[in-house]
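Everything below concerns the one structure shown next.
Every protein chain of the complex appears in place save one, which is left out.
Chain IDs A, B and C follow the sequence of writing; residue 1 opens each chain.
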Amino acid sequence: MQLGIVGLGRMGGNIARRLMRAGHHTVVHDRNREAVTALHKEGASGAHDLGALIQKLEAPRAVWVMLPAGEATEQTIAQLAELLEPGDAIIDGGNTFYKDDMRRASELATRGLHYLDVGTSGGVWGLERGYCMMIGGEKDVFERLEPLFKALAPGVGDIPRTQGRSGEPARAEHGYIHAGPAGSGHYVKMVHNGIEYGLMQAYAEGFDLLRSKGGPELPEAQRFDLDVAEIAEVWRRGSVVTSWLLDLTADALVADPALADFSGSVSDSGEGRWTIDAAVEQAVPVPVLSSALFARFRSRQQQGTFGDKVLSAMRLGFGGHVEKKRE
Amino acid sequence: MQLGIVGLGRMGGNIARRLMRAGHHTVVHDRNREAVTALHKEGASGAHDLGALIQKLEAPRAVWVMLPAGEATEQTIAQLAELLEPGDAIIDGGNTFYKDDMRRASELATRGLHYLDVGTSGGVWGLERGYCMMIGGEKDVFERLEPLFKALAPGVGDIPRTQGRSGEPARAEHGYIHAGPAGSGHYVKMVHNGIEYGLMQAYAEGFDLLRSKGGPELPEAQRFDLDVAEIAEVWRRGSVVTSWLLDLTADALVADPALADFSGSVSDSGEGRWTIDAAVEQAVPVPVLSSALFARFRSRQQQGTFGDKVLSAMRLGFGGHVEKKRE
Amino acid sequence: MQLGIVGLGRMGGNIARRLMRAGHHTVVHDRNREAVTALHKEGASGAHDLGALIQKLEAPRAVWVMLPAGEATEQTIAQLAELLEPGDAIIDGGNTFYKDDMRRASELATRGLHYLDVGTSGGVWGLERGYCMMIGGEKDVFERLEPLFKALAPGVGDIPRTQGRSGEPARAEHGYIHAGPAGSGHYVKMVHNGIEYGLMQAYAEGFDLLRSKGGPELPEAQRFDLDVAEIAEVWRRGSVVTSWLLDLTADALVADPALADFSGSVSDSGEGRWTIDAAVEQAVPVPVLSSALFARFRSRQQQGTFGDKVLSAMRLGFGGHVEKKRE
Partner (left out) sequence: MQLGIVGLGRMGGNIARRLMRAGHHTVVHDRNREAVTALHKEGASGAHDLGALIQKLEAPRAVWVMLPAGEATEQTIAQLAELLEPGDAIIDGGNTFYKDDMRRASELATRGLHYLDVGTSGGVWGLERGYCMMIGGEKDVFERLEPLFKALAPGVGDIPRTQGRSGEPARAEHGYIHAGPAGSGHYVKMVHNGIEYGLMQAYAEGFDLLRSKGGPELPEAQRFDLDVAEIAEVWRRGSVVTSWLLDLTADALVADPALADFSGSVSDSGEGRWTIDAAVEQAVPVPVLSSALFARFRSRQQQGTFGDKVLSAMRLGFGGHVEKKRE
C-alpha cells in the first residue's frame, strides 16, 4: 500500500523504514530537508511540502502524522484538512490527548475526511521489535488500512500463546487492535502509559530500598550491602517481577550500579497526567498511578518545596522544633 | 499532692511549674544541675540523684519520667525500679512506643510497682494552655494520681461544649482521659501524632498549590499571584479548615510569606512511623498518614534519590530520553 | 446597600437573612415561590422572575447568584447578561470551576458587565457564624460592594489575633479577602476544599486505627478497647489536632460511637476533583489530597472493584491462590 508520512523524527522515520521493509510505498515529508533526503535514499518518495505529498498519493489517500502532540500536530492536521479530498484519511500516530481526537474526528467528518488515532508504543526499539498499536476510529477505514498496521506490528513472534486462545491469531496477537471509535486508540495508549509510570515507580521504590539498606540511615548491625545489578539480573529469571522494564533496569545497573550519571530529576509527559485526570473524571481510585506521577513532580524540586517549609514552620510553632536554614 | 519529676527539659520543667502553680509539691531531678537549681528557686525540691529524689517522696510514691523516648527513658526506669518500693508508681510522660509500655508494665508488676503511660500533647504551649493527656495503666493507680492530671490538663475552659454532652464535665472535657490498660495512653497519643502529620501535610499541599499558582510552571495567562498570608488568615474565620495548626501557619506566613528561612528539610519522630507500622499490623489502609510521613522522608533527600535515577535509566533505555547530569 | 439574590436554598436564603440583619436591602428570586414568600415575610423584596428582580434594583446593580454550579448557574448568568445594563455586576457565590469564572468574566466584559466570583465557606452555620469569603474579580467592583461582604463575614470576633499582626484589622481578619482577578476567588475556595478533604481523611484514618485496635484483626493480647468519643473530646483541649472538624467529629461520636447510621459511602463534589486536576496542571505533588479523594471514590464501590478482581486473577495465575467467589 501507499502511505504519506509527515514527521520523520525518531518514530516517524522508523515507521517509514519498517513499512518499506514490508514492501509498502511511503511518501514522506519533514520540515527538516535532510531527514527527507535520508529516507529518499532508503526508498521513500520525498515531498518538500504537504501539497506535494498529497499530489504523490492516490485517492483514497492516507497520511500518517507523527509529530509532537499539541500545536505541531494540530496545525499540520488543519493544513492537511484543507488539502485532502473527501474519502481521504488522516492518521495521528503521536501522543495526542484523546478528547482532541474526538473533536478532530467530528470536525474532519464534516468535510468527508476520516481520522484514525493510533496509540503507538515501541519507542526507539520499534524498528526492530515492531510497534504495538491501539487504534481508534471508523472500523471500515481501519480495515482498509490494516495491511499497514499489520506490517508495523511486531507480529505473533515466539511469545508463548495466551492460555485459552486458539485458531488463527487475532489482531491483538499480531500486536495491534481496533479499540473503538475516534479517541479510543489514544485513550488506551494513555492508560498504557499510566500503567507504565506505576510499574516504573514500583521498581524504583524497590531498588531504593535495596540500596538504602546498606546506607547510613540504619545502625551498622542492620545493614546489608546489596549488589543491585546482580539482584536485577536474578529477578529476570523465573521470578514474578520479570518484565521488559526490569530488563532495561538490569542493563543500566550493569553499566553503573550507582547510576551516578543521572541527576534524579525525572520528566513526565502528557499521558501520565491525563491518566490521573481521567481517573478523577471516572471516579476511579488510582493511588499507584498518581503516586508515580507525583514522585516525578517531586523529583524536579530539588531545592525543597514551599509545602515542606510550611511543615517546618508549623513544627517550629507548636513544638519549638528548629528546621531553619543554616546560615 | 507530691510528685517526683525526672527530666527538666522543655516539657518536664513546665510540667513541674504547672503543678506547683496548682499547689502540688514537686521533687525534681535532672542530669543538668542548673535546671534543678532553677526549679528549686521556683519552689520545687531539688534532688541530685534518683536515690535522693525517692528519699524526699512519701510512699506510695509517684515519679514522672519526662525524657527522650528510648535509651534514656529505659535506663532511668530500670534504675527507678531498683530504688522504688512495692506500691510506688512510675509515670512515663515521654513519647514511648506503646509496646515498650506493655512490656515494662508487666516487668514492673512482678516487683509490685505500678506504671502509667501518659501521652502528652501541648508542646511549648503546655505551661499556659495546659497539657492534653491520654493515660494508660491500672485504673485505680490512675485515680489515685488524678489530681495531678487534672492540674496539668487545660480544664474545661471556654471551648463550646460538644453537642449532646450534659451534666458534670467528663474527664475528657477537662483535657485528660484514662484510655485503658498499659500502653493505651501512648497508643492513643501515637495515633494523635499520626493524624497531626496528615493534617499538616494537607495544609502543606494546599499552600504549595496556592503558591505555585503564581509560578513558572503555568503559562502567564493562567497564573494568579496569591497572598498566602491573607488566605491563611481568612480561613481562620468561619471556614471549614479552621484549626490550631492553621493559626500557627498564619503566624508564620505573616512573618515571611516565602518562609525563606526554612530549608524544606523536615524531620519526623517515632510516632509518625509507629502509626504506619500499627496500620500495617491492623490491616487498616492509611494512605494519608503514610503519604504525610513519606513526604518528610522525601524532603530530606535533596540530592535526588536512587529510585528517581532508576526511573531516568529506564526512560533512557526504552525511549532514548536523556536525563543525565549536566557536566 | 441593595443586592439582588437568585437562589434561596440553604445558602442563598441565609445570605439574604444575614444581609438584612445588617440593614441591607435584598431583592430575592427563586423558582420555588414559597421560598420567595418566606423571605418576603422576613423583609426582602420578592421578584417572580429575573426581569422583575432587575427592575427592583437601582443601577449600578449587583445580583448574587447562589445556585448549584454548572448548568443552573450558567443559564441564569446568561439570562442576567441579557437583562442587565453596562456597569452592573454579577456575583457567583456558588462552587463554580474557576476556569468557568475566567471565561464568563471576559464574555461579560464585552457587554460592559462586571463579574465577581465568591468562594463561600460556612455551610449551614453561616447565618450564625458568618461566611468566610474568597473573592475574585476587578478590585474596584469588589470595593464598591465591600459593605455587603463585610456584613456577611464573621467579623473579627474573639479569635486570638495572629502573631505579628497589628493596627486596624485587615479584611482577612474580618473573614473576607480580595484574592485577585476573576477566577481567583473560586480557585482559593477550591484549594480550601481540597485541604478540607485531606484534613477529614487524616481524622478518618486515625479513628479507623483507634477503633480497629479493639477488633478481630489482632490477637486478643494486643487489643485495646478504646472509647473513640472520649478520645475525640480530649483532643479538643490543648492538643495539636484541635480543629472545627474535630469538634464536629466529637459531636457525632457522642451521639453514636459506632456511627452505625452511616453507610460508609461518601460523596465528593467538584472542588476536591478540580484540586487534583490543578495539581496535575501545576506539577505539584498532592499525595494527601488525592488519597483523600480516592478514598471517597473507593467508599462508593462496596461490591469489589474490577481492579481488585484483576489482582485476584493474577494471584491465582502465579501462585495458585484462590480468591474466587463462594458459591
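Couple of notes before you dig in:
The criterion applied here is as follows: a residue touches a chain if its C-beta (ideal position, glycine included) is under 8 Å from a C-beta of that chain, and two chains touch if they have at least 3 such contacts.
These numbers were taken from a predicted model, which means no experiment stands behind them.
Between the chain not shown and the residues C:Gly51, C:Gly112, C:Gly164 or C:Gly317, the one that touches is C:Gly317. Summary of contacts with the chain left out: across A:Asp88, A:Glu173, A:Asp308 or A:Glu323, the touching residue is A:Glu173.
Touching the chain that is not shown, out of A:Gly43, A:Gly112, A:Gly157 or A:Gly320: A:Gly157 (per the contact rule at the top).
When the full complex is taken into account, the listed residue touching the unshown chain is C:Met200, out of C:Met102, C:Met200, C:Ile276 or C:Leu289. Touch with the hidden chain on the side of subunit B covers residues 240, 268, 273, 276-277, 280-281, 283-287, 290-291, 293-295, 297-298, 300, 305, 307, 318.
Along subunit C, the points of touch with the absent chain fall at residues 10, 123-125, 200-201, 203-205, 207-208, 211-212, 244-245, 248-249, 251-253, 258-267, 287, 295-296, 298-299, 302-321, 323-326. By the touch criterion stated above, the residues of subunit A touching the omitted chain are 121-123, 125-126, 129-134, 153-155, 157, 159-160, 162-165, 170-177, 179-181, 183-184, 187-188, 191-199, 201-203, 205-206, 208-210, 212-213, 215, 217-218, 222, 224-227, 230-231, 233-247, 250-251, 254-255, 275, 278-279, 281-289, 291-292, 294-295.
By definition in this document, only the chains that are shown with their structure count from here on.
Interchain contacts join each chain to each other chain, per the touch definition above.
The central chain of the assembly on a C-alpha centroid basis is C. If you average the Cα atoms of subunit A and of subunit B, the two centres end up 46 Å apart. Subunit B and subunit C have centres, each the mean of its CA atoms, that are 31 Å apart. Distance from the subunit A centre to the subunit C centre is 38 Å, each centre being the mean of its Cα atoms. Touching two or more other chains at once are residues 123, 125, 201, 203, 205, 208, 212, 244-245, 251, 287, 295 of subunit B.
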